[in-house]
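A single protein chain has been removed from this complex, and every other one stays in its place.
A and B are the chain letters, set down in written order, and residue numbers restart from 1 in every chain.
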Amino acid sequence: MAEAVKSIFKRPRAFTDVVTHYCPGCTHGIIHRLVAEAIDELGIRERTVGVAPVGCSVFIYNYFDTDFLEAAHGRAPALATGLKRTRPELILFTYQGDGDLASIGTAEIIHAANRGEKITTIFVNNAIYGMTGGQMAPTTMPGQVTTTTPYGRDVKWIGFPIRMCELLATLRTPAYVERVSVHTPHHIINAKHAVLKAFRNQVEGKRFTFVEFLSTCPTNWGLTPRESTAWLEKNMLPYYPLGCFKDTYYEEEPE
Amino acid sequence: MAKILMKGNEALGEAAIRAGGIHYFAYPITPQSEVGEYLCKRLPEVGGTFVQAESEVAVGNMLFGAASSGKRVFTSSSSPGISLMQEAISYIAGAHLPAVFINVVRGGPGLGGILPAQSDYFQATKGGGHGDYRTLVLAPSTVQEAVDLTMLAFHLAQKYRNPAMILADGMIGQMMEAVEFPDKYVEDELPPTDEWAITGCKGRERRIIKSLFLDPVALDKNSFELEKKYQQMREKEVRYESYNIEADNQVLLVSYGTMARICQTVIDELKKKGISVGLLRPITLFPFPAEELCREAGKKNIKAVMSIEMSTGQMVEDVERFVRGQKPVTHYGRTGGIVPSPEEVSEEIMKVLESKKNRG
Partner (left out) sequence: MPGITIDKNQCKGCELCVNACPQQIISMSKEITKRGYFYAQVHDPSRCIGCRMCAITCPDAAIEVHSHGTMYVLFEY
């Protein structure tokens, strides 16, 4: 007697059925899927609007079955601010890489966070500039070789990498700031809960939620996808600690 | 409707609200900070949005996001701030979105000064940002006209789905004049915004608002779609005013904004001395009243055409272009915040006429 076949994992509805342009093993695909799962589980697909960055994920609008805006480099939080303030019923998220958010966009992200815009920012930190061919990012590790630091990042000349979660967590207004990783299935499962929490906070009207994803870039790191996950574990995890940096909304804080 | 005495900056803000522009994102900059100071009190009264952004760069991009909602959005700034918004204006045009920019021009370049000037003609009409796009530019010369043109700007921005700019100057921003607010600005029917606006994809296919077209054929198509709109603007939206255009004009002045008002005084003074001068005042700087200028300049009685602008010579290039070599064209202007007096301008006109006489 044939038993019922039950699907226990499939591609989320909000994730369109196209082959992405990302490199094999690129963690963008995993993060996209986690965001799509959160959108599905909260039932918000029809009122979610994403804001695309400039970077490898510039074409993210092809991969989500939601309305999308394409921002200028670094400006996604400003666009999201504009749209959320004029249409507060929408759920807004920005999806940004390390150049977009931690370099050209530092003013926009800090102020959107500080004003407490009711948006969710997904920050993909892979310690390098992917789309433009592997240059140094503000998040590049000390000693890491990139096309613009051919002898390794020399902290004496260009300083240490920026830790965005810690920076944003010093602001009083944001509701939720967490750093996660996607280099093993275990970490991906924790990351999924963080993304769900971030979007759920926005649905509940809380202000500014931020999830930083430690990610790999096999192509520009010059490693295979499997080697890249090991490199992340060895080099990035010690400097970028995982965990929740802020989970109180300023109205709940004791005086 | 009763007339009220209002400061230009405040009248600009009120005009926007009357036109339904109730979503405002801005950054303070002299000489227009009063626009924001006025609006932050008025906008909550009408259920609008007021955000003081962290920089004009952010303002321009907030406008992009807000414009995609289909609602009427605007900002106000001055020359250096408008420079920072150029990236966003280019994106807004490329994505076919409506937004209104009020530019209360001050002296430049660089940090410049805070007094009025007209040195942003190039920036406003020739792009300013990158790519094949134009901004529809309206130049008021009185506070009342600033009110009327601001209301028109929202209408035209939505009609063409393009950025529109009010090119005022520090004088208009700061002075007080009597204004009357029309109840509503209605010219022709506007296309509905819900055919393209971002509202969440319930009940329809998802929409993407972008200006990225990596395929050259697609980008060529987008740019020519924009050009088609600009061609329609050139055919249908030209606005200008003539002052004292008579058959015995010896010189034709071309001037806009507050400078044009000074030219009117000059014309009246010279008339008393028996010298007839006419003024063509463009109200739309883009689209420029090209045909009108060509026609007026071509008249036999005109000996010379002068572009009078508070700059070192920007509009004069368009004036030369549209006079099409029919008559000699010169520019007179002061900048840095200096407003030429009627006497100065008269002297210049006399010099031009003298030189024509000597050459016979």
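Heads up, the rule we're going with is that a residue touches a chain if its C-beta (ideal position, glycine included) is under 8 Å from a C-beta of that chain, and two chains touch if they have at least 3 such contacts.
Here the structure is a predicted model, which is why all the values come from computation and not from measurement.
Across the whole complex, the hidden chain's contacts among the shown chains comprise A. Residue A:C26 is the one among A:C26, A:I128, A:A169 or A:L214 that touches the chain missing from this view. Residues touching the missing chain, restricted to chain A, are 3-12, 15, 19-20, 22-30, 33, 184-185, 188-189, 192, 218, 224-226, 229 (touch as defined at the top).
Keep this in mind: only the chains that are shown with their structure count from here on.
Chain contact summary for the complex, chain A toward chain B: residues 45-49, 51-52, 58, 61, 64-72, 75, 78-87, 89-90, 107-108, 110-111, 115.
Contact residues on chain B toward chain A in their complex (touch as defined above): 23, 25, 49, 51, 53-55, 57-69, 71, 73, 87-88, 91, 95, 198-203, 206-212.
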